[in-house]
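Heads up, one of the protein chains got dropped from this complex, but the rest are sitting where they should.
Our next item is subunit A:
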């Protein structure tokens, strides 16, 4: 317990996301702002979902455990749908803002492309989602205690951390694919994102059978990652150029010698 578990789980859960933030977003003020705005949108969606769940709990039978669990499942599904709805709303807002700014400024190109916005907003959603899922758990892991002393799973903290990492990265991939689908009017892509989000959330109903929930989640993560890579314009050729540091456009853009 305590420090090693806390630091370990924090780095597992937030490591990739913070690395992405530090290397790609932190230096660009515009991206940071859109990241935080994305986090705000996710927060508002959660608020609405919680409101509906809270009201439904108040009018239900509080003694029946089965009903409460059913309501919770309903809450989860509703929350997922609302999150995706707010992602769409954010997309619409960004499109409008971008068009407005384009007409306002004399420049011909937008200071930030819709693909970058997709990435940044997805990461914003992911950060907030991950933070809300895991921060209280991390805070508890610092203090004294024994996990699973009453017979629950001993891997609670670790599995939470891994799940959180998957969710954050998934949100980022979903953002990219979602915005790409909206841009190209491919509504089946959008539906696929919503469906995969629902699947991932519903898989967690199996917890604490972590094999059943974590492994498929990571498979979906990998698949979504590949899809997002291709949706963002990546290809095997690009990948090869990037890895061997021969990608001229990238190097020029970052002012680095070849």
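The rule we apply is simple: a residue touches a chain if its C-beta (ideal position, glycine included) is under 8 Å from a C-beta of that chain, and two chains touch if they have at least 3 such contacts; residues count from 1.
Just so it is clear, contacts and distances are computed from a predicted model.
*Asks:* Report the protein name recorded by UniProt for the chain absent from the figure; options are "BRCA1-associated ATM activator 1 isoform X3", "AP-2 complex subunit alpha", "Presenilin" or "3-methyl-2-oxobutanoate dehydrogenase (2-methylpropanoyl-transferring)".
*Replies:* The chain we cannot see is, by its UniProt record, "Presenilin".
*Asks:* Which residue, A:43, A:89, A:147 or A:241, contacts the hidden chain when the whole complex is considered?
*Replies:* Touching the chain that is not displayed is residue A:43.
*Asks:* Among A:33, A:85, A:191 or A:239, single out the residue that touches the unshown chain.
*Replies:* Counting the whole complex, the residue in contact with the absent chain is A:33.
*Asks:* Thinking of the whole complex, not just what is shown, which of A:12, A:94, A:117 or A:167 touches the missing chain?
*Replies:* A:167
*Asks:* From the list A:101, A:226 or A:239, which touches the chain that is not on show?
*Replies:* Checking each option in A:101, A:226 or A:239, the one touching the absent chain turns out to be A:101.
*Asks:* Using the touch definition up top, pick the residue from A:70, A:111, A:145 or A:234 that touches the left-out chain.
*Replies:* A:111
*Asks:* Of the residues in subunit A, which ones touch the absent chain?
*Replies:* 29-30, 32-33, 36-37, 39-40, 43, 46-47, 49-51, 53-54, 57, 68-69, 72-73, 75-76, 79-80, 83, 101, 104-107, 111, 128-129, 131-133, 135-137, 139, 156, 159-160, 163, 167, 200-201, 204-205, 207-208
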